[in-house]
Each structure stands twice: as structure tokens, then as C-alpha cells.
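Removed: one protein chain of the complex. Kept in place: all other protein chains.
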Amino acid sequence: MRKVPRKPIDVEKIRKDFPIFNQKIKGMPYIYLDNAATSQRPNQVIKAMNDYYQMYNATIHRALYELGEKATDAYEESREKVAKFINASPEEVIFVRNTTEAINLVAYSWGRSNIKEGDKILLTVMEHHSNIIPWQLLAKEKKAHLEFIDIYDNGLLKMDEFEKFIGEGIRFMSLVHVSNVLGTVNPVKKMVDYAHKNGVLVLIDAAQSAPHMPVDVHDIGCDFLAFSGHKMLGPTGIGVLYGKRELLENMGPFLGGGDMIKEVHLREASWNEIPWKFEAGTPNIAGAIGLGAAVDYLNNIGMENVKEHEKELTKYALDKMMRIKGINIYGTKNVELRGGVISFNLGDMHPHDLASILDNEGISIRAGHHCAQPLMDRLGVVGTARASFYIYNTEWEIDYLVNSLEKVREVFKV
Amino acid sequence: MRKVPRKPIDVEKIRKDFPIFNQKIKGMPYIYLDNAATSQRPNQVIKAMNDYYQMYNATIHRALYELGEKATDAYEESREKVAKFINASPEEVIFVRNTTEAINLVAYSWGRSNIKEGDKILLTVMEHHSNIIPWQLLAKEKKAHLEFIDIYDNGLLKMDEFEKFIGEGIRFMSLVHVSNVLGTVNPVKKMVDYAHKNGVLVLIDAAQSAPHMPVDVHDIGCDFLAFSGHKMLGPTGIGVLYGKRELLENMGPFLGGGDMIKEVHLREASWNEIPWKFEAGTPNIAGAIGLGAAVDYLNNIGMENVKEHEKELTKYALDKMMRIKGINIYGTKNVELRGGVISFNLGDMHPHDLASILDNEGISIRAGHHCAQPLMDRLGVVGTARASFYIYNTEWEIDYLVNSLEKVREVFKV
Amino acid sequence: MGNRLSSKLLGEGKGGIQGMSEIYTRMIIDLYRNPLNYGEIEKPDIKAKDTNPICGDIIEIQIKLNKDIIKDVKFNGKGCAISMASASLLTEMIKGKSIDESLKMDKNDILDALGIKMSLVRLKCALLPLRTLKMGIYSYLGKSDKV
Partner (left out) sequence: MGNRLSSKLLGEGKGGIQGMSEIYTRMIIDLYRNPLNYGEIEKPDIKAKDTNPICGDIIEIQIKLNKDIIKDVKFNGKGCAISMASASLLTEMIKGKSIDESLKMDKNDILDALGIKMSLVRLKCALLPLRTLKMGIYSYLGKSDKV
């Protein structure tokens, strides 16, 4: 992580880097508040990929010609950037498609050779489907069990349940860092620490934290960590799995194919060193290069500043939104304990109707179960509407959102 | 597949679409002959992705706002284009990262629930590592066996061995359509037919055929077919698995996560319909859109014309190269039976030295084992040099290659 | 078909309300607040339930037949304004029709009745009741050996 002086974000300057905000949608300036789903991309990221495609497009690692070398350098340099970004070593950084693939990789490669019949895997009720299904599949295959830490009504994890589960014997824990619905920032460092004292390995789903706050794998101490490029200004189709060196070295491969091998014979093969052991076939070269540029962009702003900006927006939004009659906001109102994600419902309106109407006003928010159906069940709702912020969002946009919600309320007689 | 009149390719016009050829490498026009590794990308493909990132960047399927709809449409429209390109239905087209992931998906999802102890899987000695390792991993897990069809010295498959193996009981066959080393075009239609008569399912590795000739899954009759976008003018990070509807519908999921589910509860879930059942998490949206543009580009030229162009280049190159003293060209010389891939060695020179020297001349070729070590063993070489062609290559470039090879020969006293 | 009903129901409300949205007409909001034919039927001859996995909308349709004629129909479930309004209108439209006639209804009948244009995603909401209805009729015909 680069140290950048703490200072307010220059949003006007930032917005100029994002071509999507230079167009009007339905004749209105575009208000994008679905950043927890995916972020927008700045010109710098788009240009980095175009440069690759236009100037040194080639495959990597095995090309003996100049452009191939250049592509290899750029790809591996991106890995170094990502490693620094989370304070890891480059060989601990595996490029995958997205958070989902990262978690599946661990479930398949580590899970299938370490989880045995009767073992327990600990999750929470606030997990994204990507951090549930891989463990369900694994548990079914191995006849293992899943346990889930519940939440309080304010959206915070029940820590006594966590300790109870750990005390009763858990083999592995997979935990979201920041909930994509509640915004809850879980105390991952403390939890990893406690888990390790009890011999439990921990994967952190950092899909909603890595883009929005400083994330330091050494500080957290986790064994694995997963996140997606497309949620942090990077392109689609690229994500990251971090794993501790010793773990990765001892894991068998996941996907088999070119580049992940050392030697291949007809009926046996040996594996390449990490991280390449886990990168089979031609990777998303342009995607990795784009992600490197996204990391540069975020570093220039400074992740502490990103976090601070979002905290202020969230505080501002919570204050204003709480005054809307009939609104129901989920999760804690303490902005020290939540990220820039606000889920809510308005009276008995279906969240889809809400999102559709706001779309007509030029505002993009999300509505539905947010790939967290078990959490919806826990909250007793069919879904929620969700506004989520990033570096380019402003208080003015939140005012506009609140105004529109007031109008919706009238129309729908909430 | 679109029908386009048979006519010679207008290479000069095509080259203008490829920004990489507008630059000089080491002061020389760039001669790119490593197309079997990856192709170059035309402006049309780059623009399609930029348009997405700049004008309608959003996630797909669940977004209720206009840009999300637009992104969803573009993504699914690309699927339709790809489906038409290989004469399949859209729901039989699964977007993956590359050929490697496509084959692994089948090995994991179909293989792990269908291959039993003692079963035999049939491959050939000319397979790419991507079509060997997934089956080695599967065979090891299931205690199944791998069998390999040998080749004649001219690079053609021994068809009597194929029939013998099938006759002795085979559960599954995975077969390359066009060899990335020998260029051999295998008679896949005949082989699939024979395999089916004996109840054997067949996967076709079309990594080297789909980009270079008309490929019709109904005509071939195969059960699965895999290829990569980056070898056919498309971006990196996107590939395709075709599977017959009934097979895909009956297969369990591979990666678990968002978008591939229908309903999720804490300890159980049900799956989405095909193809989405196999696309977990946020996909490479820009990549899929780019691949759609690549398919458009190829359709405009016409795949028959692409094939014809490469056949002529290959013939021209073989004629000229065979006259170089000390050269050893692998594979059949019959251009009706081979694609635009020419592997060779020059005297006792190491292929890496060859490639390095040619690089200095501004020519990019490949050298090494081409991710086909078992084939290298079979040929009794440490590696080969390889030139491979595409729509933008010319006879002039081949002349230049041949001239350079003659000079290399002198310098290295071959 | 359907046109008749939609124009009757739409009245003055067609078009956007206060410019908020082209698809949330007064009719749709009213039907969301006060759905038609909402409820259950005792011992229905046809009963079918389906969900829209994208949003979790869930609709159940129950039908009482008199020979082939739909004597009574009710729906229940949970969903957005579009799917609820669509269910109200659909049940209203098929009342008194034969099941064969009902099977012939399609997307355009629903859209005409709703009187709005909509995006692909919302279309799924609008068509959920019709899909559920057809599912129910088909499985009834299947069971009663009439196909």
C-alpha cells in the first residue's frame, strides 16, 4: 500500500476521468449508485488495456519475441502491484476471473483434500451466494456440515455465537469482510486471530472491502482472501485470490492445462511453481493489465482517502434518508462499523418498483436479494433496494436520490 | 454461420483494421506469425469493449436500470452470435475464460459424476496440455485409465488404433480438431460418428479450428466443443464451451456462486437454467461483447474465405520452406489435411535460438514444446519452431521469413 | 382481446404520473394497492404456483371450472406492482373464458392490458402470472388425459 497524504477527494477532477459521466442518460446527468455490484472504469484503465491490444498484444511466459516479453512484463508487473496493494508477495497472488472463482478454487483445491466426513465449515448468514454455494457443494461431496453465525437485528455478527461455534470444533471458516447488503464491516482481524488460536483456517471474502478501504493481508492474518477487479475500477473478467505461500505450495492444482505445468508425460505431470500452478491456460492478460492500472489509480488517491470519502457520504445519506417517512434502513447506523452500502425498503413497495422508478429519474440503484437470499430470509424481506457509493459520488447525488424517494413515496401513497 | 460469397481476402484492407500493424517494431514492419498462440485484435473488437466501458458499463441479468439492460442485451446477443457461428442454440453456449477452462468444466462436472473406476478415456498423442491434464487429474481421482491414439510419422492419426481402442471399450473421448503443432486436421466428423455408434461421448478441442475454418457442431455431431476468443480476433479472458442441451441439463454445476442459482437456502440450493447454471459470478462482460464483435468481423470475411486464404499461404510457405537446406518440417505436406501451422527445426539449432534471431529481424514465431510435451517426445525433439498464419498474413511475409531462415542457416553453419 | 379491458380500466390514467415513470400508471399503482381477484378458492380444479428467480416474485393461481369454462379464478402471492397488476388483469380477462381460449393468450395481450412498454427484466415480472396460468392449465390437461 502506498502512503498518500490524508486529504479530501477531488471528486470533480475524478469524474472527468470517467467517460460514463460525460453522457446524459434520459437527458439527465447520470447518477450511478450501484457500485457494490460493479464500479465504473476510468480512462486510465481503459487506455492500459487498449495499449496492450494495440501495441504489444501477445501471449505471455513462453513467447521469445519482444512483444511477448513486454506483455509478460506488464502482466507480472500487475501482479506485483496487486500484491503490494494488499501487502502480499507476488507469488501469493493468483489471477482468477472474479471473487466467485477465487472461492471455488479454494473449495476445490484446498477443500477437497482437507475436508473430511463430519468436518464443520463455518459461514455467516450474511454471506453472498458466492461464499455459500461452493461450501454447500463441498459439504455435500464430503458429508461435511455447514454452520452459520447469526446477526443481531442491527446487522452486526453475534460474536458469542462465533466463539461458541469455534469452541465446538470447526475445520474452516469463510467470512465476508464487508457485507454487500448491510454494509457491516466485520472485525476480521480479531476473528482470524481467534480462529487461528483454535487451529481454524480462514478465507476472507474481500469483494466489498478491497475496493473501498486499505486491506492488508498480513495485518488481517487471513489464510486466503478473494476479490474482484470489476468492483474496484478494473475490467470485468479479472479477480484475485491471495493465499499464504505454504498453503498454496501444498495445495494440488485446480484447473489443468498449459502454463500450470512443469513437465507433462502421457500419464503423469508435475506442476509449475506458485502462483502459476493455479493459472491454467491463456489468462485474461488485458484484464490483469487493466487491474494493475486500477490499482495505480486507487493508490494515487490513497485508500484511506477513499474510505474517508465514503464514510462521509454514508453518514450524509443515512442522516437524510432516515427522515423519509415509511423508510426502513437495514444495518447499523454507526458509520465506523459500516461501509458505503445502504439497503432499505419504502413502506410496502416492492424494491423492484422502487428501482424501476428511480431508473426513470436517471438514478441507478439495485433492488432484489443481492445474491444473499439467506440474509433476505433472515431479515424477513423478499428483497431490498440498495444504494452504494464510490469515489465519484457526491452529496448532491444523494440529495437527488432522497428527493426522488420522496416523490415515489407520494405516488405510491406509502 | 453466415454465407458469404467465396472470394480472395483483401489483406491490405484487413491490415488497416489492426492497430498493431501500424507500428514498426525495431524499425521494421511487424511480421506476426504466432497466430496459433494468440491472434491480433481489430479496431472493431477493441471499440466494442470500449463502448461498453464508456457508455453502458453495468452488471448484467439483475440490474433493473437502463444501462444494466443494455449490458445484458449486449452480453446475451454475443452469445447468440457465437451460437450461430458454430450452429448451436444460445443455451448450449457457455462463456468461460478459455479452452482450458472449458475442458476442465467438462472433466469436473460431467467427468466426476460419470467416470468410474476402471473406465477408459481416449485421447491422442497430439493433444495440447489443456486436453491432457484435466483427464489425468480425473483419471487419478477416479482410478480410470487414459489411452492415447498414436500418429504416423507424417502427423496423421492412426485410425486403426482409434477403432481398436473404441472396440475395446472407451467411456469418453477428447480429441483435438486441428493440432497446434502439426497442423493436422483430424477427421472429427467420421470419428465422432464411429464413437457414437459405440456409445462413446466426444469432446472436440476446437482451439485451432474455430478461428480458422467453418465449424458446425451439428455437422460434426460432437457432444462438447471448446475454443478460445483470443485466438480468433477476440479479447483475452473469454472462451466458449458448447455442450448438447440434454447433457448440459443433466450435469451438476461446476463453479458455485451468484447468477448460477435459482434459489438459495442455508444448506441447499437449486440451479438456474442452462447456460447460466455454468456461469457463476460476474462474468467477463466486456470480453463476451468483444468476442461478439470478433465473430461479426470473421462473418463479414466468411469462414470459407479465411480457410482458403490460410490454405494458400500454407501451400506457398511449405513450397518455399522445404527448399531450405537442413530444414525439417513436421506433419503432412498435404494442405487439404492441415491447417495454417508449420512446425520445423533447422539442423541442430535449438528452436529458441531460431526464434530469438528471427525476433531481431522483426519476425515473431514461436519455439518450444507448444504445450504439447508428449507430442515432442513422440517426435523425438526438445521442441520445434513454429510459424502460424491468419487473415492478415501475406506471401511477402513468408518470403521474408524464408530469407531470414536462410541467413540464420549461414550464421549458425547449419 | 384484452384491449377492451385495458381501455376500460385505464381510464384517464394512461401515461406517466407526475412525470415519475412511464410504467407506473395510476392503474398499476391502484391495482397494486387493491388487487382484483386476490385470494383463494375452495377446492380449485386448477392450481399452479411459480416464481421469478430474478426478483423472488411468487404467484399462485387457482381456478374453478364449469366443464371447460373458467367459472372463478383467484390469485395470491407476493411481488412487485407490475406482476401484481398483471395478475389482477389476467384473472379479470380469463373469467368466463374457456381454458382453450385462455391458452391462446400471449405476451401482447398482457402488455395491451397493462398499457405500458417495458424492459426485458420487467417483462419477466409482467408475464409471470400468464406463465403460471399456462403451467396450471397444461398440468390439468395432462392429468385429466385431455391432451
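Letters A, B and C mark the chains as written, and numbering starts fresh at 1 in each.
Methods note: a residue touches a chain if its C-beta (ideal position, glycine included) is under 8 Å from a C-beta of that chain, and two chains touch if they have at least 3 such contacts.
Not measured: the values here are computed from a predicted model.
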Visible chains in contact with the missing one: A, B
Of B:Gly111, B:Pro211, B:Gly340 or B:Gly368, the residue in touch with the unshown chain: B:Gly368
Given A:Gln54, A:Thr72, A:Ser228 or A:Gln373, the one touching the chain that is not displayed: A:Thr72
Per the touch definition above, residue among B:Ile357, B:Leu379 or B:Leu401 touching the missing chain: B:Ile357
Residues in chain A touching the chain absent from view: 61-64, 66, 68-69, 72-73, 261-263, 272
In chain B, positions touching the absent partner: 349-350, 352-353, 356-357, 360-361, 367-369, 373, 376, 382-383, 407-408, 410-413
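To be clear about the criterion, only the chains that are shown with their structure count from here on.
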From chain B, the most remote chain by mean C-alpha position: C
Centroid distance [mean C-alpha coordinates] between chain C and chain B, Å: 48
Intercentroid distance (Cα basis), chain B paired with chain A, Å: 32
Multi-chain contact residues (two or more partners), chain A: 352, 356, 367-368, 373
Junction residues of chain C, two or more chains touched: 54, 122
